[in-house]
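Apart from one protein chain that is not included, each protein chain of the complex appears where it belongs.
Note that the chains are named A, B and C in the order they appear, and that numbering of residues resets to 1 at the start of each chain.
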């Protein structure tokens, strides 16, 4: 088997034990490649546990800029005896294995179609460090040293990064240098060069390496959010933590007082309740959670819909149903969020496709919520939220103002502007509201989830009820042109086939489209970025004979929404579904779409359901 | 205006004040008509309040047997000054008004196109009774006396019913007789006969007059339910109360001990949690609630789906969203219940169309839940649950056994039957389970909502997860042929048009079909009785060019489910929607369908969504 | 925020308070509760208290859950914004609003079902956070609106109207509030306006979490013999530990009582709680003693009423959160949106 030879285009995977401190060394590896100008797609795969279970870090080095997961491993850094066998299996024929050769292993533990690279990491480190925790930690940076030599990483760049990383804890810098050098020097002296190389390039540009949760939290800060009520849950916890971090950095006044508030609530019901209370009183407020939290928030979301109160919920989706796979990624809360709560309800959702959009939508969600006075879901995913993505830098227009929607002030009321809480004054079905305490005699009203008339008075009259419910439908229509529009990429050639997708599928889809094209398969592509869908989405469907809908769930939830809201014939939408909890890959998409096209399956309408 | 003349075919409406004791007198009126062999459709319309607000009782007398709400009033018994004006408006031209003439009212308070009938009820009663509460109560039975004369009700039948009603409280019988006689005699002496008559007939047969909640509770008793955990909420409360009543009657052992348990939980989350705990341990358990409760139960319902635990939820639907209209009827929790909880989930639902089916499905739900090890929703509606319907008597096959599904016993395990909690042994995707404490060394397993393998062990492996999720889909397929099949009524003539509906729409639809037919409009009709839909439902749709879907919600939720599960082109399903909280009427259906047929709207596919 | 007083549309004979409002300005819509319901008396006491402490009516913010009791905020102080939340979740909504607009006076009204059953978690957690509010539980021992089921505050052995006996241990919200750090705790009876009005006044003037449990008989479903929440039962077992007057910060201080008999507590806003002891060794500023006393009396079947505990030095949630003085809902774009330069720095740190 010929060893794989590739420059700036391969996959390295690190197999470690949770809690062993490998994350920072592995992240360092990815960042070195980035600093060398070569794009990287990196993903942590971790267990729902604190210490002792297997964890992996997968780095795709791709000069071409493909940032989705590729599938297959070219170089495995196998540091976890527990998963050794499975890890070895994943290496592509001709690939490489780097392992800790301090303890001899029987030949039967290896494969003969790959290149085996041993480095006595434990020994090297033991010789220089004595504290057990240090030994554990520095072993990680030591294998980065080995890799630096093997792959041609620039030592200076590594050292520069280490220096930045440990700024403030300066006494850690030298030992890290030493551990790195131990590995690098050992490799230089003992290991023959391999076929994989990283070569300096210029494909990174001004892009940043950012996590979606962190970005969304920063977006919330720029979007004027003053209050976060939350309850910890993987994979959304880091969003609240980042909000805390950025607020502490950017929202303290001169006396050290906070222009923000963060409350860790007792549960998700209390979180959304607080958000609704604050939204009602005129503060921009949000909560962040994952599937189980959304299930619990159902009642309040319906309240927000019917009583028309702004709220923002970041749903960082994980593998469902139930507790499911808390540390795996999915796009499977769509149906629940779209129609959350009993009775007839509909809720807007935004689907950021990368951390940059997480930032943008993280801000825009608050304008939408305030303007439409309803709950806006920002549908993040673990794959975006908790992974660092190479993404466009965050941008903000300094002239941009917060759009607080239709709020009557003391002055308006004094001037005699009439106020009826649920009246459609402007013909867009969006009513006016007042904040509590606005005016001594005008503008007060009573908010309730029970049926009410245009002036917010309790009413059991059928006409009052239907009038309100119909206005809410008209408001929904207004929304369609206010939410982020889809992004359409035309194929190079005219084609009857299209593909619709959303969120974290973006990089894999970009790669797949390119590959399919090279096989002569042309697809126009539309990335949905919001619900309700704008007309462009349905125009796109109308303009194609068949449209693949690629999503990361079992039941084709996006397809369901398209059919339900657009009156589309389901047979024209062909589902491509990936839902085992790992991020979708270009390979999967290419294979599935190619097979479906070949089988002509999509074209033949199922007999039963014409 | 000619006074309306009608025998055994008119509508009487009583306008009263909540808490004034009118309900029992009004119910008496309906029962008298029934005992005279004339079918009656009767509905309470009550506020979300305990005392002092308006309440109505509408009785449709219909020899033809139309039991749906008709719309319009022929005779108004106006006992509530608060609603006088609105009540008078509702009377059809040529109709009748009965009012308490003890206090004179100005002529401007009346209409001149109706017949005004005054009876000095307060005076009549005041002359004979002195306790204020008695005066209030007996005034009600007094107007029944007046009506008896006006409409030709049999006094003996009234007295018979009063005697039955007050059995055990015998000292109340004579005063009731007296109050009745006061009214009757006054009318006889002072009021000219009117055009409306009740005439003895034989159209009631052996039918019973029963409430759906009561029937469902009785069904649960026959279905072997031993445990009810619930939290009070209108309109479901009476279901739990009836379960208590019937269990006390039918499930006490010789020592007076209970072969059942009922726990009023602290909320809906605890209710469903207890039900799931009991179901897991092998007792048939249920909860009953309404929309807000379903919203709160979402998380546990997803747990039940994924961990495969039997549970039964009676959802007595009311007007949503949010607190909405607690005392009004709707069919608007379908979407929520069908896909409750985050992640990919689907839950079976049964749609009883009358109290008799509420009884049947109330029992069958437990067999289904046990067999399929999942949550089964019985989707009642306020209109069925809290109204007395004239309906077929309850039937039970004495040979019928409870189907407890696939449970391995001590003996099985001893005999070495292998056990793996989530293995598909029989090819129907339904696994075996054991109750706790079954065997000292075999058959224990660990139940969890997190991802697991076939033997219920924790697993984060994508293959284990997808295998389980796919089996759940196959289980769903198995279910389709086990749930109650739809009921199909063919039109007299071959027709390209069909109609699909469910639940309480049944009587109005029957009447509408008959009327449409007489106008030359032929529709094949299918009443859906369960979700997942069986093949017959989709065959029916396939066999028609257009199918009206009649439902009592704003968003066409049944249509959404049909489209989503059956791959049906939405344009072929034309929604007929009634959702103001009042029960749907034949008039509404006829009008809407006729208009839609005329407009040809259904035929033309909308441009945007072909 | 101060505005001109309400234009004087009212009957001139109606007395005005220091901020220029008449008692009628504190009224609400017509109650739809049963005639004789205890809850209506509590509404009247709230109206009286708001009037007497010279609260501009729009500076009140009213919250409730679901239940007969929770309907009442519609029946008092109409010029104030009101919020009828979902069942049992009023505390969280109130907390959120308070975080957004801290200068208003927060009043939460709830029932025993709303607070002690479905809402127990939120009740406890709002109390332990020290949300600056007055929380009144209109406690009738039943679910009124759903027609008479036992609530979690029903005493063990108490009988339902139809005869069933309650078997579960009761939840005493006063004990919980004390234990979880409430800084103003009282109990009263809807039938005792003289006691109730000052308790509410003191609570509304208190900074921190005030909780008042008001036994409020349900005439429709829980006022029969055998119920421990009936008018008669409460009258017989009511044991007031003190009587209170609340003296506004502006009122001249008079000292016409003998020392010892009286205790004066000065609250954060300058108002004075003047407590006359009825139970001579009851000290309303000793939390642990209060807990012990109440536990003992509960075992004896006595209903202890009065101001049970107060900590006039209390801090509140905003102190813990260290928020700016300006209400969060009034911060301007400039105060909220960080400069572009900050964003550029963050971008740079992510390369």
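Note that in this section a residue touches a chain if its C-beta (ideal position, glycine included) is under 8 Å from a C-beta of that chain, and two chains touch if they have at least 3 such contacts.
Keep in mind that this is a model prediction, so the values were computed, not measured.
S.K.: If you put the missing chain back into the full complex, which of the shown chains would it touch?
M.R.: Touched by the chain not displayed, across the whole complex: A, B, C.
S.K.: Among B:5, B:64, B:127 or B:250, which residue is in contact with the omitted chain in the full complex?
M.R.: Spelled out, the listed residue whose C-beta touches the missing chain is B:250.
S.K.: Tell me which residue among A:90, A:266, A:511 or A:524 touches the hidden chain in the full complex.
M.R.: Answer from the full complex: A:266 touches the omitted chain.
S.K.: Looking at B:136, B:201 or B:283, which residue reaches the missing chain?
M.R.: Hidden-chain contact among the options goes to B:283.
S.K.: Using the document's contact rule, name the residues of chain B that touch the chain not shown here.
M.R.: 34-35, 206-210, 218, 221-222, 224, 226-227, 229, 249-251, 253, 256-263, 265-267, 269-283, 285, 299-300, 303, 393-396, 398, 400-402, 410, 434-441, 444-450, 458
S.K.: On chain A, what residues meet the omitted chain?
M.R.: So the residues of chain A touching the unseen chain are 19, 48-53, 231-234, 237, 264, 266-268, 292, 322-323.
S.K.: In the full complex, which residues of chain C touch the absent chain?
M.R.: Against the missing chain, chain C presents residues 117-121, 124-125, 127-130, 152, 167-172, 175-176, 179-181, 287-288, 291-292, 295-296, 299, 319-321.
The rule is simple: only the chains that are shown with their structure count from here on.
S.K.: Please work out which of B-C and A-C is bridged by more C-beta pairs in contact, and write that pair.
M.R.: Answer to which pair has more contacts is A-C.
S.K.: Approximately how many whole Å separate the CA-defined centres of chain A and chain C?
M.R.: Inter-chain centre distance comes to 43 Å.
S.K.: I'd like to verify one number: the distance from the centre of chain B to the centre of chain C, where each centre is the average of its C-alpha atoms, in whole angstrom.
M.R.: 40
S.K.: I need the residues of chain C touching at least two other chains; which ones are they?
M.R.: 84, 86
S.K.: Among the residues of chain B, which are close enough to touch at least two other chains?
M.R.: In chain B, residues 48, 292, 322-323 touch at least two other chains, as defined above.
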